[in-house]
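Here the structure is laid out as structure tokens; the discussion comes afterwards.
Heads up, one of the protein chains got dropped from this complex, but the rest are sitting where they should.
For clarity, chains are labelled A, B, C and D in written order, and residue numbers in each chain start from 1.
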Amino acid sequence: MAFDIKGILSPFKALNQMGKHPHTVKFPYEEKVTAPRYRGLHFNDLEECIGCGTCSTICQNKAIDMINIEGIDPSSGDTGLRPRVDNGRCCWCALCVEVCPTGSLSLTTDYIYVTEDADSFLWTPGVDNPEGKEKKSFVSDSEHSLLEYARVPMRELEGSERVKSFAEVVLGYSEEEARKEAERCIGCGICTDNCPVHMHIPEYINAIAHGNDEDAIRIIYDNNPLGETCGKVCTRRCEEICAISKRGEPVAIRWLKRYATERAANEEMVKEIVNPTILPPNGHSVGIIGAGPSGLTAAYYLAMRGFNVEIYESKAHAGGMIMYGIPKYRLPLDSIDKQIEYMESIGVKIHYNTMVGKDVTLEELHQKHEAVFVGIGFEKPYSIGLTNEEAEGSIQAVNFLRAINSDKHVEIGDKVVVIGGGNVAIDAARVSRRLGADVTILYRRRVQDMPADWEEIEGAEDEGVHIKPQAIPLELITNENGRVVAIKYANAEMVPDPKGGRPRPKIIEGDEHIIETTAVIGAIGQEADYSFISEKIKSQIEIKRGRIVVNESQQTGVEWLFAGGDIANNRADAISAIADGFRATKGIEKFILNKEN
Amino acid sequence: MEVKLQVENEILDKIKHTFHSAEVSIPRKQRVEVKLRNDLIHPFLAYLKDTLGFKHLSHISTVDWLEENEIELVYIVMNYDNLVEVIAKIRLDREKPEIPTLREFWPQIETYEREIHEMYGVNFLGHGNLTDFILEDWEGIPPMRRDFDTVKYAKETYFNRPGREDAQDVRTTITKKSGEEIPELAKVYSVRHLE
Amino acid sequence: MEVSYDKESRKIVQAIERFARKHSLWVLAYGTGCGAIEVPPTMTSRYDAERFGIRGAATPRQADVLLITGYLSVKTLKRVIRTYEQMQDPKYVIGFGSCTINGGMYWDSYNTIKLLDMYIPVDVYINGCMPRPEAVISGFIELQKVIAEGKAEGARKYKENLDWYRANQQKIIHNWNMPDYNW
Amino acid sequence: MDSSTWLKILGYIITPITAFVVGVTYGGIVRVITARVQNRFGPPITQNFWDIIKLYSKKTAVHHGLMQHWGPVFAITASVTSLFFIPVLKDSPLWLNNSFNGDIIFLLYMMVFGSLGMALGAGQTGNPNSAIGVARGLALMVGYEVPFVLALVAIMIQFKTTSIAELMAVQDGFSNWLIFQSPFAFIAAILAFLGMMHYAPFDVTFAPAEIASGPASEFGGKYLALMQTSGSIFTFAKLVLFTDIFLGGAGDLVTLIVKTFLLYMIPVLTGIVNPRYRTEQAITFFWKWPTVFGIIAILIVVL
Partner (left out) sequence: MREKETTIYLGPQHPGITGNMMVKLKVTGDTIVSAETHVGYLHRAFEKLMEARTWLQCFPIVCRICVPEPDPNEENLSRVIEEIEGREVPERAKYIRVLVLELSRLATYLLWMGGQSGSMGLYTMPQWTVGDRDYILDLFEQLTGGRVYHMYIWPGGVRRDLPEGFGDKVLKVMDYLEKRLKDYDDLLFNNALFYKRAKGVGVIDKAKAQEWGVVGAPLRGCGIKHDVRIDEPYEVYDKLNFIVPTYEGGDVWARAMVRRQEFEQSISIVRQVIENMPGGDFYNKIPNPLNWRVPPGDAYVKTESARGEFGYYAVSDGSLKPRRVHARGPAYVHGVSLLERILQGANIADVSFIMNSLGTCPPEIER
């Protein structure tokens, strides 16, 4: 290659291109098909989207706003907001797509938008381009998504190991595991909506992710003094609507709470970390009946606000259902003690073994205190409604658990049948396993219909509990001593409910079986005992389906009487009771201070 | 691994032998990291270039350690014969960052120093041409310093297209609906992407 | 050369003028930002914008269209203003991509302007970061449409609101050492 | 006035218009051909008309001094005047124009006049690129004028005439074309022609990547339209001149168009596939081979 005649003539060879057909794409008369994963304009599936705003968070251009859209109303697990993209900011990097927990957001093959109007670049994907649904190109399925859809597994005792003792089954997260799990959270806060207390979930998870466990504890204690209990046994409605759960396992909010609260090993540490501001005594006094979750919560926050709080507890130990209803392998005694002691340390007074109605009357309490909060819970079990129910060997689960938790011996033999499908039934079954019995659960409907937590059901199965679904008990068979020796049940099939409810079991005629048993434990529900309330007061309050009707600040028809927990809500779990207690705090404070003025 | 890092170790020994106060480490293959006293950077680079044969200046970087009130200068030089890169770090006082120019070693240092002067306000004594390089008529603190808030500056100086005021905060929307009250201490964690 | 046309012939002349303007868009060769990388493919064999009479012009005096290909740093803005003012009427500006509309990905940068239309009038915006050649061609087609409708009046707008534009420009260009815009 | 005068006046009107139309159309065709080599479709052939109309319709508000206004006017005057002295068609009173004895020499001056006018105009704009472009253009002119003049001198000596019409007359019949009668003069002239047409590798004057289109950099709108008009006419004039001198002229318009078009393709195709020279390289080039050929042509004639 140099300056020679060949070099002069060589370029002229290029002229042969003249004969070739140009490779020009004759746009707009002829369109080049964009790639199947082209990153064009956004499309948002409005039905799928839950308005978590993660797209808006990840956008480094602050191009995405979450806005209210007509026709889309907030609901549980949906903020009602939808993203709007400012195409004057967007750079089509599709990070928003990669972090969308539901996969509703995607990019399309459309990309051309030309206009003279600079103000027309605000687009609400899905609203402005419904046709984008057919043109989706850059999507993020759970394989490609940047979010972590698998939960950090919780370490537990082996099933065979568990049944040997009442040692706590769940071992809790290590620091590293907790951080990793906390990092999965996208911080949207949708979960808080479903939490009865509205705990500050994203905040404390974020604090854990940042390595600030103490901040997490403080945030938890802001509206839940029984955080540790909730960390172990909460029914965690929050996880049901966790944004991550749309495509994967929800963030282990409960376990993270457990991790954080357990970082404070004893009550002094809790006090030191939480360091609550306790207002000086304001001279007012509140009486609380029942040291269950709702009563304790109300007591804690009232005490912090300077009230003189006295709790009247009929039993020897505080805690109510969390003390006596939950087996110790789920919630150890130490943990309860720690929480109670912490409360007592900030000035909550508890009168143990003081039964209202017997040792002291409600009217007396009213004399002594300006307001009274009732949180007695459901202690009286429903009867199972079978023949020979009163026979020896037929036990109520609540009584059974209470007895076991009070270190009393209950004779159940080696072959136990539990009737019911709720958490109490499972608890009773697992406790029976630990007492060495062979346990069968009879449940009317299918396994997936069981109201108990799936983790509990799995745990029970791991421990060797037989679950017999679609089995309707018919009668208890007693021996000559009047002792239950067998139970007769019939298999059932599921038939659709004519009213449109969930399918109902229907007995298959003739398909009856008998199981031999040494004890039958009934666990089909409880109710409250309102005998301590005098007729005069009873006539002023409204009791509906066994529950006292209260207003939004837990106030009953009698203005000084507040109620909470199982007797005031139909959710029957600790966190709802805590929520009631928390709300009652405000109601009581308002009531007393208003009265004063 | 020790055998493989022979060259690196030789260089490390030589540097240690010549500059006793230097902290030398080998972060990985083909890298030797040196932390130096400020006044030693001049002789150190001269030593590297003239004695050890580090002819190629790869990079000069600057890191602002606002919390420690220091500005770190990172010199990365490479030896094309044994393919090792030496990362030399010095730390200057952030209040009055001054260091003699190094432009006699490599002519292109002039460019680096002009930029560092402009972006971090480091004064290279004897440089002679510390004029505007990238910016034009810049007033105020050097923009790459960490205490310069670019978001605030941009907001004050430029315009934003209106029409986005109806944006809602997701967390606030939820709290409004549920009645949750986020305490002050938690609010810092409500913001995603914390500082 | 002032010839008084009657209304009808004035109309015909205007139609011819507009047709010629529409079909002969000379684009100033000034790559102000990163969108400039999609201009060569638009102008070369694969997309061949010359089919529409679009071609490059070396200097502002000869150019009809100024492409603002993305962000403008303050330093460039000063040159762009000067360039725009040097261009002869009728002149058009096309804003490329997000950066010209609302700052784009440099929304928090201390050195780039965010809204182009605060500084010079813009006739057509093209969506994208950066716009593909197809989008660029669509932009030109839109501009042709605007010209045919006689709505591309950026230059007039600029002249009429010169004070407002100047105020915005001088807000960020501290050292204003440019000649006056006097035509 | 007799009919021949009328015819002549008509010719004065028709010739520049034809030159303009043909020149501009050629420009359009060149753009299409270039596009085809470049693997694309290119603009419509009428594109250059729209360009020029658009340029005329542009407002022009640049003022750099009197010469800036006069430059393009000079250029167009020069090209039209040149055209008037070139017989477009053989033996046609309408198209013969003002051919007279000595018009070759006159044309040599006239063709330079336009460039000088442009140079003066561009020089006044104060744009350094223009100044450099002008300097380059003039230097290049010095380069290609040498072989061009040598070739013409050789022909003038050979046929003892300075009239184009007479030269056309001697080229009766295909084999009598000057391209065959004096090939060395033709080679020298055609190489100079490459430079004259300002296509690569001799487009140093306008080189956009170097000096932003050189002399024209400050000219927009109507000035540029004038320059383009004059360029189109001038291109046609040069093509006709070369056809007349070397290719035996043309008896009818079709022949003329075929011949000029083929001739035009030489610089065009060279331009498409070649980069440009640096100015001094270009001048060196002209002073080397083309000049040698020119001298050989003269020597052959003289000896």
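Just so it is clear, contacts are C-beta pairs under 8 Å (C-beta built on N, C-alpha and C of every residue); 3 or more make two chains touch, one makes a residue touch a chain.
These numbers come from a predicted model, not from an experiment.
The chain that is not displayed touches the following shown chains in the complete assembly: A, B, C, D.
Of the options D:172, D:252 or D:280, the residue whose C-beta touches the omitted chain is D:280. Contact with the undisplayed chain is limited, among A:4, A:30, A:117 or A:134, to A:4. Taking the whole complex into account, chain A touches the unshown chain at residues 1-4, 6-8, 10-11, 13-14, 17, 23, 34-39, 54, 57-58, 60-61, 91-95, 98-99, 107, 137-138, 144, 146-148, 180, 182-187, 206, 209.
Summarising the interface, chain B meets the missing chain with residues 27-28, 30-31, 55-59, 61-64, 74, 76, 80, 83, 85, 87, 106-108, 110-111, 132-136, 143-144, 146, 148, 150-151, 192-195. Although one chain is hidden here, its contacts on chain D can still be listed: residues 34, 37-40, 128-129, 131-132, 200-201, 203-204, 207-213, 272-281.
Here is the rule we use: only the chains that are shown with their structure count from here on.
Looking at chain A and chain B, the chains in contact with each of them are C. Taking each chain's centre as the mean of its CA atoms, D is the chain most distant from chain B. The pair with more inter-chain C-beta contacts, choosing from A-C and A-D, is A-C. Centres computed as Cα averages put chain A at a distance of 58 Å from chain C. Distance between chain centres (mean CA atoms), chain A to chain D: 89 Å. The distance from the centre of chain C to the centre of chain D, each centre being the mean of the chain's C-alpha atoms, comes to 35 Å. In chain C, the residues that touch at least two other chains are 45-46, 48, 51, 101-103, 107-108, 115.
Residues of chain B in contact with two or more other chains: 161. Working note: touching chain pairs come out as A-B, A-C, A-D, B-C, C-D. Residues 31, 35, 38-44, 47, 49-51, 53-55, 57-62, 129, 208, 212-213, 216-221, 224 of chain D are the ones touching chain C in the complex. Listing the residues of chain A that touch chain D in their complex gives 11-12, 14-15, 17-18, 20, 22-24, 26. Listing the residues of chain D that touch chain A in their complex gives 33, 35-41, 269, 272-274.
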